[in-house]
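A protein chain is absent from this complex, but the other protein chains hold their places.
Chains here go by letter, A and B, matching the order in which they are written, and residues are numbered from 1 within each.
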Amino acid sequence: MRSRPWIFVPLVLAALAALPVIVKSEYLLGILSVCFIYGIWAASWDFMSGLTGRENFGHALFIGAGAYTSAFLNARFALNPWWGLPAGAAMAVLLALVIGFPTLRLRGPYFALAMLAAATIMQRLTLIFWQYSGGEEGIPGLDPLLNSKIGIYYLCLAALVLTTAALLLLARSHGGLLLRGIRGDEAACQAAGIDVTFYKIAALVVSAACAGMGGVLYAHYQEAVTPDVFSVALSISIIIMVYVGGIGTIYGPAVGAILLALLPELLRGLGQYRLWAYSVVLIFILFFAPGGLVAPLWRRAVGLAR
Amino acid sequence: MRDRHLAFILYSGLVMAFTGAAYGEEPPITIGVPTSVQLQVGRDSIDATALAIEEINAKGGVLGRKLRMVVADETENPQEGVAAINKLTADEHVDVLIGGYTSGVTLAQEPHIADSKTVYIEVGAASPSITDFVRRNYARYKYIFRVSPINAAHQAEALIDFGVGKLKGEAGVQKIAIIGENAKWVQDLAPILKTGLEKGGMTVTSVDLFDADTSDFSPLFNKIKASGAQYIMVVLSHANSDVLVKQWYDAKLPIPIGGIDVKSQDSDFFTRIGGKAVSETVANNIIPVPMTPVTMPFWNNFVAHFKRPPVYTGAGSYDAVYIYAEAVARAGDTAADKVIPALEKTHYVGTEGLCEFDAQHDIKFGPGYVSLAFAQWYPDGTRVIVWPKDIAKGAMMPPPWLAGKN
Partner (left out) sequence: MLNILVYGAVTSAVYAMLAVGFTLIFGVARVLNLAHGAFYGLGAYSCYLLTGRLGWPLLPAALVAVLFVAAFGVAMERFLVRPLRHSALAVLMITIAVGLLFEQAMYLLFGSEARNVPAFSNATWSYAGLDVSGQRLLTLGFGIVIIGLLWLFINRTRLGSAILALSQDREGALYMGIPADRIYAVVMAISAAIAAAAGVLTAPFLTVQPTMDLLPMIKAFSIVIVGGLGSIPGSILAALLLGYSETIVAYAVSPAWTEIVSLVAVLLTLILRPAGLLGKRAAF
């Protein structure tokens, strides 16, 4: 009976898996599908930034790269949308390598701004080269990955669970420990003969690949892609989700993202006060739970059960 | 501020009253309004829909059933837009959707609307791509209609008519510069406009598209001034046209300005920017003159209810509710496959003109149908129609700093 709360993990997963059978609302399933995609983005952000302590203010760069790559292949070359998954992830990885090598030696606000600038540059490019990218209207009319809403729900859920599990395993591996070490004292790691650059780039590449894949899921769920996928607003909302979830824990951000992505939908009844209420709730959470909400609560639950 | 609270209470009250009244009778017909609730265009959509519903219900509703409205916020973001459509169709099970403002949002919504097999009437976005869906795949996208605004290609025709007829024909303008926001609908519109003006014998000195958040227009003005253009034709909707017009006025640019400027269609645009819009000539969809027998009653009613004049989405939504109600009455049913053929036969005199749909479900444009009225801001802050000729009410004036110089 040492860690009894762990029982809840399969229980929650089973409940989520059974949901489409119980609730017949395609609206709810659609909303949750998007929430799961946000979960993937938040967990992948946390893997790089949470572990190495480099806040990435341009995660949307990888999301947009995945989304646009897949949209482009699907709309312009009529390629099956499933090819978008590897292609989108590959493009995100390519961008991670291009941007990662020169910027990963930066820290703190310097790295944050570099990533923010990179994502915003991509957003501007989609507007300037509108003949190819569709401008601010983006590329509409994409094929969905699956034709049923329930199918898409299970796909997104599976993608989230698998990504989170894989990232958790990686984070607890030797490499993950090294990443945390880099966060603590990079110079010491270097002095110990660890190839710090390799580990940082590897973390960014893994993070980008997951985010890009999430971007592909997102584009084909929406059946359209617009320059918003590169926006500062998206990057910032992911950071807020991670933070509310509990930075550096991977599972916390995944859950936090689901909760925060769900919140504006739950507040729909408030009409024009909706987004205002959302930001007030956010200030309360950030102020009263500065270490995050999900992961600390979970730890306490696990701790109490011992 | 206060009027909006009132309006909010009013329409929540309306919805409750209707659902209450409908209790025990035939179930009400539900109109879903996906729009951007924080923006003026969205609030006018909501209020005008409520107004039309109130009027129709006062006359006994449609097929003995009352109408009611459900609003969903689509912001200006496609993700929220798709969620709003799903909320209205899968959760609220609305019978029809009337709304829209941002082209990118509507385009993203269309596959989801088609999946839900719900009739959708666009009232806010101008992109020709929206109804192009219907042309390319009628079977899947036949649910999409557009009542307002007239699409960008037709807006270009109106601008060409204004340029060649008014500017060249009456004011003797030869050289013209085109500036617009860097958005898809302008990218579609600008080449048509340029070709049309040149065919009409004018010289287009430059076409410049700028980012919607551009904050300094002096380089652009400088370039246009050097090019010798005698008129600046603007094509703006989402851009900060207040910044453009203020800087044009501040620089006392010796070139008059006019064209499509959606923000300058607002009745209070003139006062909002401190009177600096003086002499700007703007294409308007709705303006308080009796364009049809419906225009003034709608306008006065709207002002009486909500203490502010409506913008184009208000007029569009009002017409759309009536067009839908008449189609349902003709079809005798609210089922989409019955309503769509009835909608296709629409022949309705609305607030802006005669409404009929073309083969791809877009509102017809031109003489006899809906068209644009070019109105100029006079120094006292009123608007006077200067084109087309048959409805013109006054002469076009130069900016104050050019007056008497010719």
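Remarks
Note that in this section a contact is a pair of C-beta atoms (placed from the backbone, for glycine too) under 8 Å apart; a residue touches a chain by one contact, two chains touch by 3 or more.
Not measured: the values here are computed from a predicted model.
From the options A:Val21, A:Ala78 or A:Ile283, the residue with contact to the unseen chain in the full assembly is A:Ile283.
Here the missing chain is touched by one residue of B:Lys246, B:Arg330 or B:Lys364, and it is B:Lys246.
Checked against the full complex, the one of B:Lys263, B:His305 or B:Arg383 touching the unshown chain is B:Lys263. Contact with the chain not shown here comes from a single listed residue; of B:Glu170, B:Asp211, B:Glu344 or B:Asp358, that residue is B:Asp211. Residues 55, 102-103, 105-106, 109-110, 113-114, 116-118, 120-121, 124-125, 128, 232, 236, 239-240, 243, 247, 272-273, 275-276, 278-280, 282-283, 286-287, 290-291 of subunit A touch the missing chain (whole complex, contact as defined above).
The chain not shown here touches subunit B at positions 1, 4, 38-40, 182, 208-211, 213-223, 240, 242-243, 246-247, 250-253, 263, 266, 268, 271-274.
Methods note: only the chains that are shown with their structure count from here on.
Averaged C-alpha coordinates put the centre of subunit A at 37 Å from the centre of subunit B.
If you check the complex, the residues on subunit B that touch subunit A are 8, 37-38, 43, 71-73, 75, 77-80, 82-83, 86-87, 89-91, 103-104, 107-108, 110-112, 127, 129, 133, 182-185, 187, 211-212.
Looking at the complex, you find that subunit A touches subunit B at residues 25-28, 30-31, 34, 127-128, 130, 134-138, 140-142, 144, 222-224, 226, 228, 264-265, 268, 271-272, 274-275.
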